[in-house]
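Encoded as structure tokens, the structure appears first; notes follow it.
The complex appears here without one of its protein chains, the remainder shown in place.
So, subunit A:
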Amino acid sequence: MKIKLEDVSKTFQTFRAVRGVSLEIESGEMVALLGPSGSGKTTILRMIAGLEYPDGGHILFGDTDATRIPVRERGVGFVFQNYALFPHMTVAENIGFGMKVSKTKRSKAEIASRVNELLGLMRLDGLGNRFPSQISGGQRQRVALARALAVDPTVLLLDEPFGALDANVRRDLRRWLREIHEELGITSLFVTHDQEEALDLADRVVILNEGNIVQQGTPEEVSRAPNSRFVTTFLGDTNRIPASVHDGSAVVGEIRLPAPNATNGAAEILARPRDLDWQSQGPGIAARVLRVIDRPDGRRLVVSTDAEAHLELDVAPEVVASVGATGFVTIRRGQVFNI
């Protein structure tokens, strides 16, 4: 089912949580809503589910205006941030709940066999008789997903689906969610504030800030061509280096970077730690090493320039650097924005 938001807005008391958001989600697509805390992600998701009414705009499911369709008739599967499993029901009863209360009557045997099928799909075999308090966080997450999928929703909405899990479980679960998505081909929208998760999982990423969409596109588009300083800094660790632009190139000391879209004047180069290099000889920005952080895949140097600005560099493990050493930072690539 194709979902379309037309200029949707929502105000709580006096606070404008969502300010005119327009968005299209193609049938079968998996889209991530990415944004800092308080940017309105949950509110948008709840409005699509019908748990919250927009004060302005329209939400279309296919060609029908869903704005006034009540929650229980929208046919959305909603996975809550804290899972919201029914604590007094077993895993199997949780998964079967939607079928039991549905208007389309199903026999007990029919429900049981569908529940079993889902338990298998979610790799929950043998846990059907446990209660939610008797299974692990990752398992609860899958029960919540199974419960939402059991009623064959036209849209799957997930609010920070992996928020409460540890890093390894998160990684496993999101690859697996992607597999399930590909297998079922259900239109999915998930909320996250973790950029890695969004880029890893989604066909398309929608970046929100303060209730507005600031950019949307494929992971490649938003990663390679962020359209603002906000998007660049939000998508990953960023160094901000003051520069000035002259005739299509940004200049810092002896370093020049191409900046075809910037106008002459003061500017800022935004560069990832990986896009900076450390050299013992100039040319470059003279700096002194403050800290060396060793990691499995390389070293991160925290350096201080003569202008007292701190920069972070990710360099190869072989690079020789120790605290207090002086050297030069060079910029391999960066985005230039006027300020």
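Criterion: a residue touches a chain if its C-beta (ideal position, glycine included) is under 8 Å from a C-beta of that chain, and two chains touch if they have at least 3 such contacts; residues count from 1.
The rule is short, and it goes like this: contacts and distances are computed from a predicted model.
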Q) One chain is missing here; what is its name in UniProt, given the choices "Lactate utilization protein C", "3-isopropylmalate dehydratase large subunit", "Carbon-monoxide dehydrogenase medium subunit" or "Sulfate ABC transporter permease subunit CysW"? A) "Sulfate ABC transporter permease subunit CysW"
**Q.** Of A:14, A:133 or A:263, the residue in touch with the unshown chain
**A.** A:133
**Q.** Sole contact to the chain not displayed, among A:67, A:102 or A:212
**A.** A:102
Q: Please pick, from A:51, A:164 or A:251, the residue that touches the omitted chain in the full complex.
A: A:51
Q. For the chain left off this view, which of A:72, A:224 or A:310 is in contact with it?
A. A:72
Q | Touching residues on subunit A - with respect to the absent chain | A | 49-51, 71-74, 76-78, 80, 82, 84-88, 97-98, 101-103, 123, 131, 133-139, 142, 147-148, 151, 169, 172-173, 176
